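One chain of protein is taken out of this complex; the other chains stay put.
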Amino acid sequence: MNQDPVSQNDQERLGELVTINIGPSHPAMHGTLRVVTVTDGETIVKAEPEIGYLHRGVEKLGESLTYHQFIPITDRLNYCSAITNNVSYEMAVEKLMGIEVPEKAQLVRVIMMELARIADHEVCVGILGVDLGAFTPFFYLIIQREEIYEIFEWYNGARLTNTFGRIGGLDADLPDDFEERWRELKPNLRKANEETEKLLTHNRIWMDRTIGVSAFSPEDALNWGFTGPCLRACGVKRDLRKDETYCMYDQFDFEVPVGKNGDVFDRYKVRMIEMEESIKIIDQAYKLYKEMPADAPLKARVPKVIKPPVGEVYSALESPNGELGFFVRSDGSNKAYRIKIRPPCYMIYQAFNDLVKGEMIADLIACISSLNVVAGELDR
Amino acid sequence: MAKPVVKKEYTLGERIYLLEILKGMALTWRHFVFNVKASFRPEPHTVPTCWQYPEDRTREISPIFRGLHMLCLDEKGREKCIACGTCAKTCPAHCITVKKGKRKEGEEDKYASKMYCASFDIDLLHCIFCGFCQEACPKEAIVLGREFELAQYTREECHLDKQKLLANYRKAKEEGKLRPPRKAVPVVKPPPKPEAGAPKTTEGKAGKPAVAGKAKKGQVEVKKAAEKAKGAGKAESGD
Amino acid sequence: MGEDVQAYNGGGWIATKLEWLINWGRKRSPWPLPYGTACCGIEMMCALASGYDMARFGAERPSFSPRQADVLIEAGTITLKMVPILKRIYEQMAAPKWVIAMGACACSGGVFRTYSTLQGIDKVIPVDVYIPGCPPRPEALLQALGMLIKKIEKSHPILHKRYSDFLVGY
Amino acid sequence: MDLRERVEKCLGPEGLMVAMTECRGDLSVEVPKTRLLDVMHLLKDTPDLEFDFLSDVLGVDNLAFYEKQKPKKKPEGEDTEAKKEKGPSPPRFEVIYLLLSLKRTERLQVKIRVAEDDMEVDSVTSIWKAANWPEREAFDMFGLRFKGHPNLKRLLMWDEFPAYPLRKDYPLEGRGEERHLVYGE
Partner (left out) sequence: MEGWVIAIIKVVFIWAWVLLIATVMTWVERRGAAMMQDRLGPNRAGPFGLFQPLADGIKLFTKEEVLPKKAHKVLWSLGPLLFALPAFSAYAVMPFGDKIVLGGKEIILQVSNVNIGFLYILAIGSLAVYGIVLGGWGSNNKFSILGGLRSTAQLISYEVPLGLALLAIVFVYGTFSLRDIALAQQGTFLGFLPNWGIFKQPLGFILFMVAIYAEANRVPFDLPEAESEIVAGYHTEYGSMELGLYLFGEYVNLVTLSSLIVVLYFGAWHIPYIDVSKFLGPVSWGIVSFLIFYLKVSFFLWLFVWVRWTIPRFRYDQVMGLGWKALIPLALFNLFITALFIQLAA
């Protein structure tokens, strides 16, 4: 946070300024965020986010659990898209051990990660709508998300915290009925997105509320460490799937949407388009998957007890929110010496004061939901 | 700092509010009519997107859903568990406690192996239903069932002891809700030695080069639970 | 409490009917305070939204103002930093109030046995229904709500001490 | 020219490089703590490096690591370490900066070692604002003090929290801090 105290000019008027504490129990604060705002009427002079209300000591826990046992903990970071976290962590450990994951497993990972991305974006867009007073799109989107969860559930038995994959590959193949489910789901997803667009995108109230709100320049965004949709909304075409490709993403044909202003509207729009692109990716990945032989390996040969050699690696992937990285240092034992998670929204949220300064309280709400700050990965 | 924004030019339709609002209203109206019609369908699953849960159980729960735990019996009705404690070691939440017991003479019809669990406690409130215990279990004794209605009034009721675990199994068996056996995941074939071993030996530093395969018998298995479909021994020798 | 129940059993027809009516009102409109802090919050959202639609039970209006809520659905981890807030929210709720602890974290801290996590909210506030699971399915939340409704049915709002403060005149 | 040589060429002449290690393609370079800002400026502005994006800043407590590694044979990272700090206690903490060059999509870890008796580190918030919260977190978790940080106070734990929880000598389940706040009236 840019912690410069309230400026001199403001100080003189301090009598008129009101401090409002928003959160942590506030409908728009997703449970655990808290922003202490200093407002002049409804205009925000200063907004200082305070985090840590969901700090569960995940990193410390990672030092006392084995590499394998830490997988379920990663579920609980960004719980909207748990699968991306799992894969990111597994990729880090695999990198540390030098394991090459079989191609088929990578394809399944891609399919699942993209499904998780859609689910995450759906929540984000839906909540953004709710926070701006449009309740209905949220419900349309959440039904489709429910279907996605059904796919997850039939894959390995959990809806949200999937504990997807294992170090070195997967623990299960795609279920047999995946194709059927996906064929059913795809048009519904598109329809729900279309309906959301219909209800929101061209509605002037929505446009007024979102266009130009908490706009951010690309230079600032990079300096603050933005990644993901929020960075792309600023007009920087950066996507780890393309730039530092992993999991065979280089074999898929998809667009990386970019915005212009970096405002709430662009973030919303980028997310909407990304969902569509994700659908495309899943189609392609599933086609490749089908071409693989049925008994193609899904798991690399991994020792029963995972003891990576001494060393440290950083591995990142493009989670729905941006660059999700895991720094893992091993001391040669079966427990990680240090695990550091680089959550994407952590970097984004620290620029919050700059994002909302000068806007109004209602915009603060819009901004916070458009950033898709997930407390689980923010506080860890 | 918010930067100046290139304001998008609104079209006339967008400018006057009403057009888009009417379009949106038409959309919600379609949903409304559809759902009102649907709500007169025979109970309980009326509106297709809404499961009226306590009555309407038409939503299928995945057969491999990770729900309530159970301790399995084999075909002869003997307890499979050998109290090896692997599940307890693997559990990230440390919610399983197993106590060993030694089978006495004349108890062969009760316990499948020489060792059995004298007590088996699971603290449901700590459990995170990750399924690692069933994956690690060499005998497929502990399994997460399909039961998901777990709410209780008190803490004590959320404590699963051995009797409850066995009862869960019997109940699931009665209802035909047993979990299907896990399918083994195909693993990369071992023979081409250089491929599997190469990155580890060359790049691996002083740390003990991670040995692929050749796991010692009885070692704590954290991985590859898939391989113990029927013959755990076979899978291990195959390694 | 025992005495209260005794007195209740001797209660007249009016008291019985009145209690029935009050209980009916309460059980048919348990407005939730969705206090979703972590993963369980997402499943709670599913329960509130179309798929399962908690509104069917009258739990339509998620009241984020504690004064207006009847059921505190505590879904998610409570950290030690959050404890004072949770406590305060509970204290701010008006008298007939119930708490559902949803998920392993809320019930017992779950997998997070760490320096910063509260090991179960029942150390701070009384809990009426526990839901194990991490996170529980939305159905489990609805089941818990059903159990809560049963609990409400059995309560004696007029003669029971806990709920009768504001109905002393009767 | 691969990254390793370029970094060497950039930092070497000025004596800014203490050691360089590579693990699975992740290059990490150790630099003297006192000249951290110079290094960062160099890395950011040198034309064929251009590490203009800061991914993350993290602290590491090496207390247990040293104890564990002593009897074993040393990987190269420890080698230099052993030479330098045999007599007194080795610097206990490390701060690792994960840099990224957007144009070249190359990553570099910059490492400094911090002794327990001198926990002051120059803050890089003047170069990258992104370092703001990560540095605060490192302060919160390890007690590393960042000089020049605009607002160095606890981030994840509450302000009065008496310990630094991610240090290796701090137990996982804590020491019962502020439990009175929980159980008492």
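Per-chain residue numbering starts at 1, and chain names A, B, C and D are given in the order in which the chains are listed.
Here is the rule we use: contacts are C-beta pairs under 8 Å (C-beta built on N, C-alpha and C of every residue); 3 or more make two chains touch, one makes a residue touch a chain.
Since we're looking at a predicted model, the values are computed, not measured.
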Visible contact partners (per top-of-document touch definition) of the missing chain: A, B, C
Absent-chain contact - pick from A:Thr136, A:Asn193 or A:Asn321: A:Thr136
Contact set of chain B toward the excluded chain (per top definition): 18, 21, 24-25, 27-29, 31-32, 35-36, 39, 46-47, 49-50, 52
Residues from chain A at the interface with the omitted partner, ascending: 18, 20-21, 26-28, 42, 129-136, 139-140, 143, 199-200, 203, 205-206, 208-209, 360-363, 365
Hidden partner interface residues of chain C, rising order: 21-22, 24-26, 28-29, 49-50, 53, 55-58, 60, 63-65, 67-68, 70, 92, 94-96, 157, 165-167
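As a convention for this text, only the chains that are shown with their structure count from here on.
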Pair exhibiting more inter-chain C-beta contacts, C-D or A-C: A-C
Separation of chain C from chain D, taking each centre as the mean of its C-alpha atoms, in whole Å: 46
Inter-chain centre distance, chain A versus chain D - centres from mean C-alpha coordinates, in Å: 26
Shared-contact residues (touching 2 or more other chains) in chain A: 52, 55, 57, 60-61, 72-73, 75, 98, 143, 161, 310-311, 332, 379
Residues of chain B whose C-beta touches two or more other chains: 49, 92, 128-130, 203, 205-207
Touching residues (chain side chain A, partner chain C) in the complex: 24-27, 30-32, 52-58, 60-61, 72-73, 75-76, 79-80, 82, 123, 138-139, 142-143, 145-146, 149, 159-161, 375-376, 379
Residues of chain C touching chain D in the complex: 80-81, 83-84, 113-116, 118, 123-124
Footprint of chain B on chain A - complex, ascending: 65-66, 68-73, 75, 97-100, 102, 136, 140, 143, 150, 153-154, 156-158, 161, 163, 166-173, 195, 198-199, 202-205, 207, 211-212, 214-217, 220, 260-263, 295-311, 330, 332, 354-355, 357-359
